[in-house]
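One structure, pasted below without further comment.
As you look at this complex, bear in mind that one protein chain is not there, while each of the others sits in place.
The chains carry the letters A, B and C, assigned in the order they are written, with residues numbered from 1 in each.
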Amino acid sequence: MSEIRTFPDFLKRLIIVLGGLLILAIIIFGVLIYTVPAISNFNGILLESLSNPIVMLNYLDSLGVGINSLFFKIVVFPGYTWAAIIAAEIIWFERKFLAKMQVRVGPLYAGMIGGILQPIADVSKLIFKELISPSRSDKLIFFTIPLLVNAIGATLLAVLPVSEGWLIMRSEVSMLIVFAVIGFAPITVLLAGWASYSKFPFIGGLRGLHQMIAFEIPMLIAALSVVLLSGSLDLVNIVQAQSNVWFIVLMPIGAIVFFITLLAELERIPFDLPEAESEIVMGYLTEYSSMAFGGIQLGTYIRFYALSGIFTTLFLGGWHGPQFLPAGFEIINQIEWFTIKTLLVMVTIIILRGVNPRFRIDQLLRFSWSRLLILAFLNLFIAIFILQMGWFPFGGGI
Amino acid sequence: MNGSTSNVFVGKLSEILEYSVKDPLRYIVNWGRIYSLWPVHLETACCSVEWGATSGPRFDIERWGMLGAFGAMRQCDVLIILGTVNRKMAPRVKTIYDQMPEPRYVIAFGACAISGGLYYDSYNVLPGVDTILPVDVYMSGCPPRPEEFIQGLIMLQNKIRASKIRSKKYVRDT
Amino acid sequence: MSELTVSIGPQHPGAGHFRLIVKLDGDKIIEVNPDPGYVHRGEEKIAEYRNYIQNIPHFERPGIHDSSNMLFAYVQAVEGLMKLEVPERGKYIRVIMAELNRIISHLYYLAIYGIFVGHSTMFMWPMGDREHFIDLAQMISGQRVGFAFLLPGGVRNDMPEGVKTRANDACNYFEKRLIEYERIFMNNPIFENRTKGIGKLSKEDAINLGVVGPTLRASGVKADIRKDEPYAVYDKLDFDIPVSKDCDSWARAWIHIEEMRQSMSIIKQSLKDMPSGPVKLNLRGQVRAPPGEVFSRAEASRGTVSFYLVSNGDMNPYRIRLITPSFRNLIAIPHILKGLLLADIPPVFWSLDYWPVEADR
Partner (left out) sequence: MSGTPEIKQEHPKREKKIADNIAVKLKKDILDIEIKPKRIKVKIKHQSIKKAANYLKTVLNLDHVVSVSGIDYPNDNEIEIVYHAGTYEHKDLSDLLVALVYRIPREKPKTLTLTDVWPSTEYDERETYEMLGVIFDGHPKLEKLFLPEDWDDIPPLRKDFKNPGR
């Protein structure tokens, strides 16, 4: 038995093993067909689905795991797996794109095409690393935080309207859900810093708390004007209200305010104070190792995707866009437009990272309370003005 | 089934498992480690100038997935000893090494880190960092050129490629 | 009551091989205690065991990316004792190497400044452009850093063919690039917010504390050994000393950018004016200084570097005192950081261009 050293070796071994497994499965399956009667029903569907895949989908639906089922939506497509894949690849894209801005190559050798497997390598390394829990930390809270951060990102995904008919959950107050969940993010940062029992994480946690609370209020007010114009708290209704004109055209100030507060909520440069590397090492992440660190990073990037999606929904007209695909594929067309817009928002945020240094906490707070808040109110008045003049058909929340 | 045949069966099973699961898994894990070596941001002396150039655009160490420098050692894999370690720095270097999670690798960068270099007879310089840490790769030069760092990195990658998933547990000093 | 003591360094992305013990009240700094010595290698003691030639690599190691400037003061001290007069071409080559080193060192400064304010592109661009000047220096001396190029009595070898055109190309390219640097990095509103008016060191304090180099010139004192006490051929060259009256971190960064412009002008002039002839004296046998003492100064990229050399006529120096600019600027760190915020430490600390290796020796 030889050791695996090169990629062709690995591929050969994989083919042998998978082939063995396939033969094993066929044998077991064949035996089962003639012994257990319930399987033979499935066997018929399996054979039929070779010629007509719809049958298979319908069968899976009837079991509750099909493509239209809630399970599939939550776990696979608009839900977690999709977001995790986007998060992983946006990490790769971020590194590669920043490298290009900095006249470098960036990740190259991990994976065939331009180091596209770089995030996979990082994650697989982190999984098999030693998990250190600092001796004086509060272990329960310390290890709950990675899950909580992921949960926050995942909950936001639930109300994200990727298309008109295809979404996990439609609620009349989905906007409120979004802000309730976002409001929980500063607590995770503070708890992570506090549970680490270390100085730099604690400073990072406090910074995160200050920053996120200071930026949440302008964010809420900017979003309030959107609610006023569309007359609904439902994100789907908000997107429908933008079928003719996007809100970024009506309220550019509001869009800018929301975008800036978005950066602060996501702790992106120039607002990455809670993890400012040259000042407080890694902020609240300093003591996290292995997949606890990876989990927080993954959760943060999922939140990055989800909040970019919220920005798309509120100001960029959500799924609206010209129809490319033939009739009958409206849903796919809508998903496509939503994804393209969201990715564009994410790229804009990444570009900002390449050209800006970091703010200081007092400047940041002053900026938020004295500039952004006023701008947000100004935007609110503009929205009311538009509404009162009757220039916008929807609305009437007052 | 008597004892001896069952033993043969279990032995075969473990062989099959090793062949089909452990070996490919080891390859994948080592592949991840190879392309994701994050170094601790620790500068001990003047070789850090060349380390800066190595992470700069011309030599761009990120091509191998290595980040420029990483703040906290809890997430890091490589400890690069950038030059002279003196008697004041040595306990700190040891502490930093102890705080890193397994698996971890040490690179001795430059003549001073290998043997004390120009300062072999100084009253305040360690005669090589391998007196306090287990070193994986030595890079000679004063300071080593960035090309040499890249060569050393590839040597380290080859070393990792042949290593086991779970290395021998290092007993920490309290 | 709510006092917090954090130690920044020796392992910290914002400090390097150096420790600051910072007492904080909330986010405000009450007191800063610098704790150097993590790179102390006993250069002055080792020098007593080495002869004058063996000491050359030792005295460039403290400021390794500034090696020619460090050696400038040393070889002048030895030449002062031995009463040697360097050939004219050798002097010009020395000046070219010194100015190349100044640019290399200043670019390193800018790059690390970028990291310290959280601007990764500001790290990469100067690091990339630095390679052009390293290439030039490598063409002349054969080494990337730590050239050991200056010897008592001249320089090690003459310049190869083609340096002139290549140096002019690099300078022309980099002059354009500097304008971009100013536009993108220096005039970035967030960068200005972080550095303008932060970390003030008034003129009186700067003089009292005896700081040197760009830190001193950013506080409005026009002092540069190249003008005050001209050595080599600096009195024949035409250049300015940039001085700023702002006294803050931004001004210090700006001084570095202006000095790079002046250095490029010096390199171009020296390449034009350079006479032909030998580059070093033929010193047969050992370099041995007669008894006596000498105090020699040169302007390195971070400030004045001085050597106090006492010889008793032996093979080895009796005592060498090496005063590096970073050691002189060390005293300014606690003074300047007091009353600022925790987040100000990295940019303000680095704006002094404090290089721990050089200070610890």
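Here is the rule we use: a contact is a pair of C-beta atoms (placed from the backbone, for glycine too) under 8 Å apart; a residue touches a chain by one contact, two chains touch by 3 or more.
Remember, predicted model here, so these are calculated numbers, not experimental data.
Colleague: Taking the complete complex into account, which shown chains does the hidden chain touch?
Modeller: It touches the following shown chains in the full complex: B, C.
Colleague: Among C:G210, C:P278, C:P291 or C:G313, single out the residue that touches the unshown chain.
Modeller: Of the listed residues, the one touching the omitted chain is C:G210.
Colleague: Among C:P10, C:G63 or C:G80, exactly one should touch the missing chain; which is it?
Modeller: In the complete complex, the chain left out is touched by residue C:G80.
Colleague: Touching the missing chain, which residues of chain B?
Modeller: 86-88, 120-124
Colleague: For review purposes, identify every residue of chain C that touches the missing chain, sorted by number.
Modeller: 36-37, 40, 42, 44-46, 49, 76-77, 79-80, 83, 85, 207-210, 216, 221, 223, 225, 228-229, 231, 294-298, 304, 306, 308, 310, 318-319, 321, 323, 327-328, 330-331, 360-361
Here, only the chains that are shown with their structure count from here on.
Colleague: Closest chain to the overall C-alpha centroid, by per-chain C-alpha centroid: which is it?
Modeller: That would be chain B.
Colleague: Relative to chain A, which chain has the most distant C-alpha mean position?
Modeller: C
Colleague: Whole-Å distance, chain A centre to chain B centre, using C-alpha means?
Modeller: Using C-alpha averages as centres, the distance is 34 Å.
Colleague: Going by the contact rule already set, what residues in chain A reach two or more other chains?
Modeller: Within chain A, the residues that touch at least two other chains are 102-104, 277, 281.
Colleague: Show the residues in chain C shared as contacts by 2 or more other chains, in ascending order.
Modeller: In chain C, 12-13, 120, 123-125, 128 touch at least two other chains.
Colleague: Touching residues of chain A toward chain C in the complex: what are they?
Modeller: By the definition above, chain A touches chain C via 98, 101-104, 199-200, 203, 269-270, 272-273, 276-281, 353-363.
Colleague: Okay, in this complex, where on chain C does chain B touch?
Modeller: 10-13, 16-17, 37-42, 45-46, 49, 57-58, 61-62, 64-65, 108, 111-112, 120, 123-125, 127-128, 130-131, 134, 144-146, 357
Colleague: Quick check on the complex: what are the chain B residues that touch chain A?
Modeller: Residues 15, 18-20, 23-24, 26-29, 31-36, 57, 60, 62-65, 71-72, 74-75, 77, 99, 101-103, 161-162, 165.
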